[in-house]
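Following this message is one structure expressed as structure tokens.
Apart from one protein chain that is not included, each protein chain of the complex appears where it belongs.
Here the chain labels run A, B and C in written order, and each chain numbers its own residues starting at 1.
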Amino acid sequence: MIILQIILFILIAPLLSGLITVIKNYLRMRKGQSILQPYYNLVKFFYKDEVISETASWIFRVAPFIVFSSALVASMLVPVFIFNRPILPVGDFIALVFIFTLGRFFLALAALDTGSSFGGMGSSREMFIASFVEPALCMVIFAISLQFGSTDITAFSGLHPITVSSVVAALALFLLVIAETSRIPIDNQETHLELTMVHEAMVLEYSGRSLALIELAAYLKQMIFFFLIAQLIFPIGLPLGNFVQVFLWSLWFIARIAVIAIAVAVVEVNLAKLRLFRVADFLGFAFVLGIIAVVCSILGA
Amino acid sequence: MLNLLIERFFLFDPLALFFLVVIFIISLPSFIYSFSYLKGEYPAFKIFSAQILLFVFVLSMAFVVSVSNCLVFLIFWEIMSLVSYFLVVFDTNNERSIKAGLVYIVMTHIGTAFIIAAFMILYNHAHSFDFIAIKNACSVMPQRTKDIVFLLFLIGFGTKAGIVPLHIWLPYAHPQAPSHISSIMSGVMIKTAIYGIIRFVIFILGINTSWWGILVLILATITSLVGIIYALMERDIKRLLAYSSVENIGIILSGVGLAMYFISLNLSYLAVFSLIAGLYHLINHAIFKGLLFLCAGSVYKATGTRDMEKLGGLIKKMPHTAVYFLLGAMAISALPPLNGFVSEWLTLQAFFLGAFNAIGGSKIFLGICAAMLALTSGLAVACFVKAFGIIFLAKPRSHYAESAKEAALPMRIGMLILAVFTVIFGLAAALVIKSLSGVSSSALGIDISNMSFFLNSLRFAPQIAKNTYLSTPLLALLLVLFSVIGFVIYRVFGNRRAVIYKTWDCGYYKLGPRNEYTATAFSKPFRIAFSFFLLPYRKTQKIRESFYHIKSFTYETHTTKVFKKYIYNPLFAFMLKLAKSMRKMQPGSIHLYLGYIFITLVLLIIFMERF
Amino acid sequence: MQGIILFLLLASTYLMIIAKRVPALIRGFRYQSFFLFLATFIAAFKENQVELYVVSVMIILVKVILIPYFLDLTVKKINVDENLGLFVNSQLSLALAPVFTYYSWVLSVNLGFGQGTLQSAAVAVAFSVISIGAFLMVSRMKAFTQVVGILIMENGIFLFASSVSGGMPFFAEIAIFFDVFISAVIMGIFVFRINKLFTHIDVNKLSRLKG
Partner (left out) sequence: MVMFIILGIPLLLAAGAFFIKRERLFGMINCFGYFLVLCASIFIFKEAVSTGNIKALANFIYLDILSAVFILVISVVAFAAALYSIAYISKDIKENIISRRKAGFYYLLFNLFCFSMFCVPAVNNLGMLWVAIEMTTLISAFLVGFYNSKESVEAAWKYIIICSVGIAFALLGTILFSYAFSISGLSKSLNWSDMMPVAHVLDKNILKIAFIFVLVGYGTKAGLAPMHTWLPDAHSQAIAPISALLSGVLLKTAVYAILRFGIILIKSGEMAYFTHLMILFGVISLAISSGFILIQKDLKRLLAYSSIEHIGIIAIGFGLGSPLAIGGAILHIFNHAVTKSLMFFGAGNIVSAYKKHNMNSIRGVIKALPFTGILMLLGMFALTGFPPFSIFISEIMIITAAFAKGSYIIAFLMLFFLSVIFGAFIFYFGKMFFGNLPKGMEKSGEPLSGKFAFLFLFILICGLGAVMVFKYKDLLWIAQRLLQG
């Protein structure tokens, strides 16, 4: 059951990113790439040969595996299919955040390792953004867990009434997800312009198979966050009895993720990229949203 | 008849034993480390005296932690600061270490003056200096004196621990001492101050008002934030580590503050739980900070400089030290499998559980403190990415870095021991928590027979919160498993070997060490974001060959030390001004001196009735 | 009878206040010691204690003859210009003298000596002699006045001792005389040394040791 979930997760993740690019192109009235483009990229990367810089040390080689494994472990913690208990009782929401930090830590180090200023710039900006995401994320976790009495992820995976505080928390989480998965207002995925890229700058030196692994990890992370937001806004109500319910359930699952993807795409198209030092205010806004969520949950809204 | 005599000399309760363990875990590797560290630079006599001083230093700390009489505690407390002063001023011919020693010893002495005052007030009520006698007397003490004694203890031990307004000596003193000494000082000596707070405030004074806990929490949060922001801006490795010790003291104190807050609300389970978090972070910090200082020491010995901007690419020349520093950096930034993550998780969990069970306003207060703690850990990750990346990765930036060679064997053994400890304390978290629950229950005086802190040897979970688990061994296993899977995928699909080639240099200019990101550059976004606090100074200058052609561009920036500039310097200047005005009292003329005598006589006679 | 002597003693002290030159000062000191001798002699005569007679003889011997002779000797040897270098000119200091006397009279009254008028008068005169001696030391520049100032204060204390409790135990009295003489000699030697080193005996300029 666990292996099934992992494989399914790995398969669906790139689809989500493809979906977002398709929606963006549709909104921009352009033909754009097919929805399966991320899969083609991954396959292409796996068969291209890899170039590694001579100044890089063993960290550069090990980093992709750690980033990939941290993303996978994170996906283990999130009860996508078996929703009343986590697959493995290994950690809770806070552990999830720290596991992502582990991946980011090694990615930043690998970026610094190559000795090019792009890598340094990328890792410095990534760290800057990440360190401002953390308090906001912690506030969101606090708001959510206040309702359910514990910071366990499965706590809010079951059926639960939609309250104002969970909606506000979801909104704050949405802003944070934009920052985490390097979407437009914070960081531009598609560009190679030094001034704007953050995540891309870190990954610039990678090629071939290790780049594939890192891209896959990024997709997984994106998938997890989208699932969390979806979980907050549209709680699942269906029991997993027989085959029909499973089919209905998976349809419902994809629909929710799609809604989030559309929202992200709309945001990406309409907003321009923020100046790096405005990011602090952007995430400050998310933090304040978190506090509002907490206040609502205290007042019992 | 006032008895100053010492009925009971030692008090070996679990709290003292725990601190003894902390002291010896760090001093042993540092002692091994010191053999080769001192060999090159100092004459034989000095090395011998350094070893003796080290021995006396560790012994005095052991006594401080285990003694049960205030007077003897005071004696060993001051011997500890005296010996550490000699160690800070160890290489006597550079001016900075003398100034550092001066600032250090004066601050600790002022702190001790506060502690003496607190002991005396306690002595007044208990008529004995023994801890147990004082503890019994404290129950009957009026609340007002208890508050005064608490504040005196807080200031006294705060100076030694490095709580924010009193922390200025720490970034001076720790870098100047020889590295194995600063690892003990940073790892263990400031912890004796935390021992003092726990022993005297929680154990002896007893807590029955909640504002104590809140005050400690606020101070702890500010300390950790200020500590990490300054650590981010640092270029000197050991000063960076010293500031990060200030930050970690903040985290430990938030654990202790939470415990004090919960006792006053008599949520006994939570109090024990948060004290466990505090103590756990205390021993973790002792271990990985000791490890980091030892690595910084071996980097300093290999390259001869502590300035990060001049280092780089050391991972190729010093692989062992690099691995140990990486382990230390991962532990301090609370990355999952290692011990920093466990204690940070516990502290955050303590905050959240506290918020669930607390009422109204304090929910938000605890939430915000938790968020600040998260911000601190985020900044800590950034700080140690910068530290590790700039020192060890990419190309060496100066001849110092090129001439580096791996540390000698004893140094590596010292570092290895501490590295192994970080891993052990990370994985065997459940067992450590079991023993810590004993320690904290004895400190708080709460029996924990009916409380359970852990499920089984692998996983631990707070009893109150429904099914929130954490099992670091399993996490580590999964991480390793999946990275192996990733490696298998990597090996299976790809068929050709990787090609080694130059880093991407946009195709036309040769990449040199000058292109690499420097420490100042790395911390520039943070400097801008926190400019309201750091008040950065920035000067750029273009040196022009002619109007159009710029030959070179100089960029100079530094941050102002707010506390030093706005609190300590004016205070010191005022004292000197007062003293100078007093100097005019003795201008040298004998007539004036005779005048003094006659005036005092006349005044005494006139005001005779007043006496 | 004793009232007149006390008055004369006070007059001699006033004489010394207005003195501008060293010989006048020494002459004033000689008169004062002489009147002190008379006062103790009459006190001894009234209570016919043998010790007081010996003490008065000592006063004559030490204070009237030996010390002034020694002081003149040093003045001759130093032969520096003999004005006293007054901070406070003599008219003002003369005006101050009665203020001192009045306050010392106030002090002696509320000190509880008010019974016999003679005794309180003697105490008042003693205190005023002491305070004027102190004023001299503070207000004159030359080192000499400080030596003479101390001797005047000693005279005041002796007057106080003899007028109050009929003097101290005999043995202590003699030892104190001996000490006063020794201190006068030593101060003379030091004045001589200062003159040799500094070529002037203006104590006001002696201010190399500051702070």
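The working rule: a contact is a pair of C-beta atoms (placed from the backbone, for glycine too) under 8 Å apart; a residue touches a chain by one contact, two chains touch by 3 or more.
All of these numbers come straight from a predicted model, not from anything done at the bench.
Asker: Check the whole complex and report which displayed chains the hidden chain contacts.
Answerer: Within the full complex, the chain left out of view touches B, C.
Asker: Considering the whole complex, which of B:Leu409, B:Val499 or B:Met585 touches the chain not shown?
Answerer: B:Met585
Asker: Which subunit B residues would touch the chain omitted from the figure, given the whole complex?
Answerer: With respect to the unshown chain, the touching residues of subunit B are 1-2, 4-6, 71, 74-79, 82, 89, 92-93, 95, 98, 101-102, 105-106, 109-110, 113, 116-117, 120-121, 123-124, 575-576, 578-580, 582-583, 585-586, 590, 592-594, 596-597, 599-601, 604-605, 608, 611.
Asker: Just checking the interface: what residues of subunit C touch the absent partner chain?
Answerer: 111-112, 130, 134, 137, 143, 146, 150, 153-154, 157, 160-161, 164-166, 168-169, 171-173, 175-176, 178-179, 182-183, 186-187, 190, 193-194, 197-198, 203, 206, 208-209, 211
As a convention for this text, only the chains that are shown with their structure count from here on.
Asker: State, to the nearest whole Å, the distance from the C-alpha centre of subunit A to the C-alpha centre of subunit B.
Answerer: 34
Asker: Where the centres are mean C-alpha positions, what is the separation of subunit B from subunit C, in Å?
Answerer: 71
Asker: Hunt down the residues of subunit A that sit against at least two other chains at once, touch-wise.
Answerer: Within subunit A, no residue touches at least two other chains.
Asker: Residues of subunit B that touch two or more other chains: which are they?
Answerer: If we look for residues of subunit B contacting two or more partner chains, we find none.
Asker: Where on subunit C does subunit B make contact in their complex?
Answerer: 87, 107, 134, 137-139, 146, 203-204, 206-211
Asker: Can you name the residues of subunit B that touch subunit A in the complex?
Answerer: Touch list, subunit B to subunit A: 313, 315-316, 322, 326, 330, 333-336, 341, 344-345, 348-349, 352, 355-356, 360, 363-364, 367-368, 370-375, 377-379, 381-382, 385-386, 388-390, 392-395, 459, 465-471, 474-475, 478-483, 485-487, 489-490, 493-494, 496-505, 511, 513, 515-517, 521-526, 528-529.
Asker: Of all residues in subunit A, which touch subunit B in the complex?
Answerer: By the definition above, subunit A touches subunit B via 46-47, 49-59, 64-66, 68-70, 72-73, 76, 85, 88-92, 94-95, 97-99, 101-102, 104-105, 108-109, 112-121, 123-125, 127-128, 130-139, 141-142, 145-146, 149-152, 154-155, 204-205, 208-210, 213, 276-277, 280, 287, 290-291, 294-295, 298.
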